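The complex appears here minus one protein chain, its other protein chains still in place.
As written, the chain order gives the labels A, B and C, with residue 1 at the start of each chain.
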Amino acid sequence: MNSDYLAQLRKLFEKLPGIGPRQASRFIWALLDFSLEERKNLSELIGALDKNLARCAECFMAGKTSPCSFCAKGGSRDRSKIMVVEKDSDLLNIEKSKIYGGLYHVLGSALDPLEDSAGAARERVRALYKRAESAKPREIILALSPNKLGEFTASYITKILEPLKIKTTRLARGLATGTDLEYADETTLRQALDNRK
Amino acid sequence: MNSDYLAQLRKLFEKLPGIGPRQASRFIWALLDFSLEERKNLSELIGALDKNLARCAECFMAGKTSPCSFCAKGGSRDRSKIMVVEKDSDLLNIEKSKIYGGLYHVLGSALDPLEDSAGAARERVRALYKRAESAKPREIILALSPNKLGEFTASYITKILEPLKIKTTRLARGLATGTDLEYADETTLRQALDNRK
Amino acid sequence: MNSDYLAQLRKLFEKLPGIGPRQASRFIWALLDFSLEERKNLSELIGALDKNLARCAECFMAGKTSPCSFCAKGGSRDRSKIMVVEKDSDLLNIEKSKIYGGLYHVLGSALDPLEDSAGAARERVRALYKRAESAKPREIILALSPNKLGEFTASYITKILEPLKIKTTRLARGLATGTDLEYADETTLRQALDNRK
Partner (left out) sequence: MNSDYLAQLRKLFEKLPGIGPRQASRFIWALLDFSLEERKNLSELIGALDKNLARCAECFMAGKTSPCSFCAKGGSRDRSKIMVVEKDSDLLNIEKSKIYGGLYHVLGSALDPLEDSAGAARERVRALYKRAESAKPREIILALSPNKLGEFTASYITKILEPLKIKTTRLARGLATGTDLEYADETTLRQALDNRK
């Protein structure tokens, strides 16, 4: 049915990150002004997503293959380290900075303390446990957001991994570019002082 | 080809309003975490857009039918007035405010002085001319943005419509809710004073 | 006493518009880095304020003399109009725009519905009544903020002045430069439509 049509399309657009009802409507109007061919292309490309893109079964990174080029045997990455990130975009930014050569593990999001244990991110933590149990990396680096949810996620993962006795570290807190000393919070200042050099 | 796939999808997402390269990538990662069925639905709904939504051949409003329910004969709208708006979302906001009962004409965007005369918005101005010539409304109300492009668009349309001798008006400038008198510009103040009552 | 000193100075700085405790402290540190002479000058200039600046006894505008150059007899302003503004800075902006040649009446602020009738702005409304009663202007123009407090102030003044049977107008609402039609509120849209021309 016709009125369903718009509601359905709007609802799916609202599942995209950062898109609310207003923006979803604007997308529909914009699509109407796409050429027929562009709309056909977009439809087909979305329909063919799982033939062209996949989450790596090891690290859950989005890529063309599973296992991804990082996890695949014979790759050039340092397999002794696994860096846990929340989002694909965090991973991308870290890769862009060329500061790290190890493997990753993408959670999809921070863990939500209020969410039950069936959530997607929690499943990926369980997968991390199994992966670490069998691959025995020397270090697992938690590159999680410096906020409450990131703290919770870090504590949770640390506790889960404890039985494996693998060294688990966290990215340091400190002064980020642009931090104003006049307004910095105690945690940031304390760690910036502790890690001074 | 595979690397083309991502580039193509990203490029189409970037054609949506307000979406840059970074957001386009985030959309692709989010789609990867949609269920297979959701992705299939989105693909099919986009593919079926032109069966479910159309621009009215008269007023270019997005709607289920063409002519739209406003333009269709026997409708309840005041056919003596045509209000020219830039965007579907402007029209929607005006409808929501229930201040107007006439017809509309949607340009799609303001006219760009630098753009050649083949642009979509200019075609719709030509369509407005023909529409006004045959329907002979008593008034054409220009509800365009109070900025440079809106000014240009208003002048351009006024000049185009001149031969038809139809009364052409513009929404008044004045103090908008939240305008700060201390910072208001001269045009706004002058019209707020001229139109005082 | 010494600890009183800082607290007292900080408190007085906090009475300046837009200054909170943090900014007040910064002012004190900055003053400490002024030269002795600069500090002496600032102290003396503030002490001599009432010899150099006054509120006009007629219109309450800040100026060098009372009556101010606008209210003084023999001036070039149109004495048939009084424009009521909230703040000196509103007046200054209107003067800068050169759209108005009449007299003013400065309230100091909008009226606060919760404030008792002894407030400074209410006293200036009473002064406006007396001024209008004796000067009998042809029009009183309310140039008040387009928000709730401004609305309240306008209604209040209109009611107070009613017995005088003087034409009382308000600056028009409409589209201000930069108003986005997609987000404009109903009052703004309605008046922009009503005042179209």
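As a working rule, a contact is a pair of C-beta atoms (placed from the backbone, for glycine too) under 8 Å apart; a residue touches a chain by one contact, two chains touch by 3 or more.
What you see is a predicted model; the values in this text were computed from it and never measured.
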Partners of the unshown chain among those that are drawn: A, C
Identified contact with the non-displayed chain, of C:52, C:76, C:117 or C:134: C:52
Options A:138, A:159 or A:190, residue touching the unrepresented chain: A:190
Residue numbers in subunit A that touch the chain omitted from display: 85-87, 89-90, 92-94, 97-100, 141, 143-147, 169-197
Residues belonging to subunit C that touch the chain removed from view: 2, 5-6, 8-9, 12, 15-18, 22-23, 25-34, 36, 38-50, 52-55, 62, 64, 87-89, 92, 108, 120
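Criterion: only the chains that are shown with their structure count from here on.
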Topology of the chain contact graph, where touching chains are joined (line, ring, star, complete, other): line
Chain separated most widely from subunit A, comparing mean CA positions: C
Between subunit A and subunit C, centroid-to-centroid distance (C-alpha), Å: 53
Distance between the centres, which are taken as Cα means, of subunit C and subunit B, whole angstrom: 39
Multi-chain contact residues (two or more partners), subunit C: none
